[in-house]
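Just one protein chain is left out here, and the rest sit where they should.
Each chain gets a letter, A, B and C, in the order it is written, and its residues are counted from 1.
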């Protein structure tokens, strides 16, 4: 295992200590239980927006804490959902009296831990709504399974909800925006290589030099299918087809296109993917009106990419363009 | 070779086409010769600031084009300095009548190609100054060699000079700011893995599973020494020691600390490096007053990191904090 | 003879050791159909439990179980955290105030655990989860009571049933948890959570076998 770490068990703690110093102008960090919250929080009268999940996906979620996006983020151990006490304390810390939205990615662990935290927070008199993102079309959806994984839409939902909360919209309205993002967004990813969980010390899976995994999850969960390596254009088609053939896209739609890097893939390759994805969207009469290209939701050092499309309306466009001031996403401020 | 590309010879062109669409609000792209320039350029009466270099280091330099930073960037083939016609055309395109600064990294190829472009631009009546960054302390400096490589300081110099130019400082003043950054900044890097140049098709070097390369260059040029893999804290010490023992740092100094990712290293690991680097600086009585942590100057998919310290004064601090609006670095706008 | 408080404490300590010894094994199982963290998660949790245990070792079994549950809840994370947390919290509620456990007490406690786990995770038998090991273990205890088996026999039967349930997860297609994302590709791998559940019950049988 080749990693720039000290001990596996100290990875999250040490990174948090660094974030506290490197981004002291934007965020503050609480330990035991661990959470990152915006430096100027809580904001009275504003809905608090929090998220959380396993570490190893940086900058998600801690890098999205700040004005116009998240009020707090709860980092779990690497690839392990955080514990209810983290979300409970973060919820209390960001509560400005207008309620708190939990943006939860659809993983059994995240759901259960957030659920318990929400129950406890409500018992303490804080209004909490939770919205679960589940945009990964690689996973067959079914009432009888855990459903689809929450991936790229989560980042976009955090931006939109953060902006909506900044406008002092009500908890229901901010939660509605999250549901809209959830309903209007779809994603799919692929990997060229595995990642290595520090504690595990070896790659989560083996992928031969000439093969790739289509439909990979962001924790190295195997995907839909393994096949011979193809060109960037062919891979982009394999990701875009299931996204576009899923509801809700149709000719004339305006979308935000998010080409995400999984950690080990150079930015220049993400642009090559973006180029083809944009071309395919255009061929379907879908207009890309906003773009995000980069490693925003990673899987440690995994090489690969994911594409997310989010159908936008005027309100969402305005919220997307609204000022944001976080370590990883920043404009207009 | 596992890459998300089509043909090696199309990598740069396809990425440029994507950048033109994804960041159309910030930049425009010219082809044959290739350069990326800010969407609203040229700015009359403002010194133009341009840079360039081989591709494969994204977001450097194209990601730094925009208000408050570069007026144009010239991307060469992967790891290959661009050609004089690119810099000549870019220089002419950004010229607002106040002259143009070329920020050149100290590599023989970059120097010679920029030199020829400057000669040609001057022949066309444009005032051009060139400043060469050479901050890599891993390389022994000598009058009889090519000197030190230009690395991390380049990114910081581009920000400072871009802000200085935005204030309508003269060409000499903007060039002086670049020289200041060059004189006040030092860097060193290390790699855990090699990168693979698309055209070469195989890793530039082999690094056994339990070894690392200290003092690596950003093109996979071998470094100072190869040794057994160590902990993040030990590695940070090995990078900080040569930086700090080089001029110009002393107790009481205020510095900008830039922990850069080489492409394949997860952000969470960069924070672990930052944490220790910050601690070491503090132990030497050096105060970190600004921080930049992330993959800003990469070497394709190479895993590794580099640390840059830049001694700051009040003017530099104000220029650093000034608004910047580029694809990869953005605040205050 | 009943299970005394000290036996309960001995069991928890042995579980912590057993989990630590099998950490890589559990993580390997989780690599195949999950995210390679089940071993590390459980190890972290039971290490915290061991640190916490001295504070409550003079309390009743219910308090001890609740403390274990709260500790797991705030240190394990993932799916395992809330599920094993609920397991011990529910067992703690059933055994509140008790200083020793009869076979019936233990059976009722474990049944409460099972119900809690099912309520929290909504998994059904055959979904390829820890429920597939815990359910037969509880059923075996109940049957042992009906058959008037002595407690040491009942515990062994329960562990054996958990083992069979665990082994039976291998061919299943997961319908809950992270492995469900794999669809048909989840078949052919033993479930990590069912495995940790079996280890916990196996240690109960072994530890209490000696003392009772």
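Going forward, contacts are C-beta pairs under 8 Å (C-beta built on N, C-alpha and C of every residue); 3 or more make two chains touch, one makes a residue touch a chain.
All values derive from a computational prediction rather than experimental measurement.
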item: Partner chains on view for the chain not depicted; value: B
item: From B:51, B:91 or B:204, residue that would touch the chain that is not displayed; value: B:204
item: Sole residue of B:35, B:64, B:107 or B:271 that reaches the chain not shown, by the stated touch rule; value: B:107
item: Given B:48, B:68 or B:82, the one touching the chain that is not displayed; value: B:82
item: Sole residue of B:23, B:102 or B:149 that reaches the chain not shown, by the stated touch rule; value: B:149
item: Touch list for chain B against the chain that is not drawn; value: 8-9, 33, 54, 76-85, 107-109, 112-113, 115-116, 136, 138-140, 144-146, 149, 197, 199-200, 204-205, 217, 219-222
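The working rule: only the chains that are shown with their structure count from here on.
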item: Centroid distance [mean C-alpha coordinates] between chain C and chain B, Å; value: 54
item: Sites on chain C at which at least two other chains make contact; value: none
item: Residues of chain B whose C-beta touches two or more other chains; value: none
